[in-house]
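With one protein chain withheld, the remaining protein chains of the complex are depicted in position.
The block that comes next holds chain A.
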Amino acid sequence: MGSFRRDKDDEDEGITNIYQNLEKTSVLQETRTFNDTPVNPRKCIQILTKILYLINQGEQLVAREATDCFFAMTKLFQSKDVVLRRMVYLGIKELSSIAEDVIIVTSSLTKDMTGKEDLYRPAAIRALCSITDNTMLQAVERYMKQCIVDKNPAVSCAALVSSLRLASTAGDVVKRWANEAQEALNSDNIMVQYHALGLLYHIRKSDRLAVSKLVNKLTRSSMKSPYAVCMLIRIACKLIEEEDISTEDMPNSPMFTFIESCLRHKSEMVIYEAAHAIVNLKNTNARVLSPAFSILQLFCSSQKATLRFAAVRTLNKVAMTHPAAVTTCNLDLEGLITDTNRSVATLAITTLLKTGAESSVERLMKQISSFVAEISDEFKVVVVQAICALCSKYPRKHTVLMNFLSGMLREEGGLEYKTSIVDTIITIIEENAEAKESGLSHLCEFIEDCEHVSLAVRILHLLGKEGPFANTPSKYIRFIYNRVILESPIVRAAAVTALAQFGASCPALINNILVLLSRCQMDPDDEVRDRATYYLHILQSNKPELYKHYIIERETCSLTLLEKALTEHLNGDLSTSFDISIVPKTAIVKEEVANEAMLISNTPRAPKITREEESAARLSQLPGIQVLGPIHRTTTPIQLTESETEYTVQCIKHIFANHIVFQFDCLNTLPDQILENVRVELTIPEGFTTRAVIPCPKLPYNELQTTFVIVEFPPDIASSAATFGATLRFVVKDCDPNTGEPDSDNGYEEEYMLEDLEITVADQIQKTKKSNFQAVWDAADTEEWVEAEDTYSLSAVSTLQDAVNTILKFLGLGAANLSEKVAEGTHTHTLICSGTFRGGAEILVRSKLALSDGVTMQLTVRTTDPDVAELVTSAIG
């Protein structure tokens, strides 16, 4: 039976599919047939179709092949066959970008375009415009104008759409056709109306007054094309946003009245467009919103999947801006959770989770768990992400959410899915101290039966970090040691490291740990054995300061920067030894929260890189930058101008051990000017020295260009926080706004005042995050360290949280042990934080805060450099 069926299939294919196994060269050979007289239309159509099919399948023609084919095709203009002629037009359009000398067919096409045959004309216009360049446009301009107002709607549409294409390269010429487009707007044909509106808007879009007039006129005359009405709604919205109409004036605005009236249009397309537009407007209130939301609610229960999708997508998008209004649709959204279309279902869940109230969390979770088993991994990941967001919103609900997550963890699922759950649990543990114990035990349970090595390793690492500080550290040891017995070498190695952490941090357990580690010395794997021996040796030494450096706080350098520093070292003077402390430590990268309705996307996520690594790559192109050593810190950009001025400048400060590189990103917003030799002149405070100024040779309109100034810090650290005056200096040349060519070679010097720049203490400090601050703090009580202490009264802040935020901002330090969060209702708080000063001095800060009338603070700084200690204590005040 099977073989019989296959035979039949083969037979079918053999007869019908002439497009299978086409060979480019042989098909191109066949174009010789085009030269036959008289032309055989049937044969030629088939050959042309084959060529177009090949191109469509992704076959590349080189210029020579395309040109030959193109010229062969021109012969076919002799035939009167309609289909053949139309295929030739398609061929022309397809080949026009590859073949040379395509303008040869201009006259043939012009003839068809102005001829009598209505079946040729529209397609001929479009083909002609695809081969027309600016120089030839003058010649066809007259015809184009005529065609735009032609009484045949197809001709008019083709001319309008082609004009829009041409407008991108020859805007000036097309502008002259506005009158014709205006006339076409009055046509009875709906597509002509639509295209005419599109072209007119494109021509006038930079002139707000003209657009406003156009819209006002059209909103009064009712347009018939639903597409045109949708377009009009978008234009009206844009005007409303640009004019920034206030909430009170909104109901009286003619634009808004028009959009609102569209909610009662007969086409669903227009109704949706209007509802979508209204809920996305900036200045709205409940009264103007409610009709739009009712429409969306109605669509939620539509028969058509597309309508439901559209409604839920819109609700999802505005869930954050109008939570109250979206909540009214909750009932309908809950109905969509089980929708057959998974995109709809997922959007519904995430919307519900976004708007869910604290009280409804339990109910929602129950609903999700009822169907979570049925959906694919990709959608589960989206659900987990939404739950993660919910956890940060309602930290008190952690038990419900944690139980739900651990339930999901137990079920079958791929690596990506499991990773997202583990990520979420880890985030909860990090953000919420109360959830820590239960989270860790869920994870322990998970690694008992975990097939994913990468996850097991991560969890073991986390256990090593957090476990020793839990209420009963000993209970985790069993879970960890089980891994040593049962798992692959990679997991075993991670488990050994985790065990050592317990040994270092819990003196009570050290004897047990030593026994376990000595057993690991028999391990068959080298790495596991080595680690066991290493840790055993350190732990047996009984020196807590060694524990700190080699077990608890093993600092990690930024790998890319370490590589760079090592390469530089190898290329330089090898007589000095390499100093690892000048390599910046890995900074904490904050991952941006994707707020998008990012559904299933297979695009790989960009790897996380720190700002420092990014700027290191960029700065490495500057001459002489290598002598400054590796980069210590890069600040976020600061605007030095108002956003709507002629020139905008923003500054990024790159801090090195003894230097600052100021990077100025400049933008010229004047189309009729070109700036040359652009540089920033700084008023240097005492002690600082300018080392180099790297100007930007040329700053054309609307291009972001960069100029740099390199300044050396004063040797005295105490005076390193300072303010710089800044002036932008440049040579202005007037230029033609269209071409960007300067009118003459003579320019004039000009200067432009910028806002002052500051180098603060925080700029010079890179945050670090200590997982075990107390151990580090205690160890920093030796002779190398200096301690400075001072008491302040912070009168400007009224709450402890404000005080904590202010301190972290001024000092640029990273808080440890979640001490950046002040519990509600307390009157005292201890903030502990740490960082590295440029040059490598470590800074530890403990600040005890008490709330009385203002906030009183006792600040203790421990650091290896006395000057730094002084600077830090003086930074607050």
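The rule is short, and it goes like this: contacts are C-beta pairs under 8 Å (C-beta built on N, C-alpha and C of every residue); 3 or more make two chains touch, one makes a residue touch a chain; residues count from 1.
In this text, contacts and distances are computed from a predicted model.
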Looking only at "NEDD8-activating enzyme E1 catalytic subunit", "Complex I-49kD", "F-actin-capping protein subunit beta" or "Coatomer subunit zeta", the name UniProt gives the absent chain is "Coatomer subunit zeta"
Per the whole complex, from A:K75, A:R342, A:H549 or A:K769 the residue touching the absent chain is A:R342
The one of A:I104, A:M136 or A:A305 in touch with the missing chain is A:A305
Contacting the left-out chain: of A:V27, A:V83 or A:I510, that is A:V83
From A:Q57, A:N471 or A:S575, the answer for touching the chain not displayed is A:Q57
Where chain A meets the left-out chain, the residues are 12, 15-19, 42, 45-46, 48-49, 52-53, 56-58, 82-83, 86-87, 90, 93, 119, 122-123, 126, 154, 157-158, 161-162, 164-165, 191, 194-195, 198-199, 201-202, 205, 227, 230-231, 234-235, 237-238, 241, 268-269, 272-273, 276, 280, 304-307, 309-310, 313, 340-344, 597, 599-603
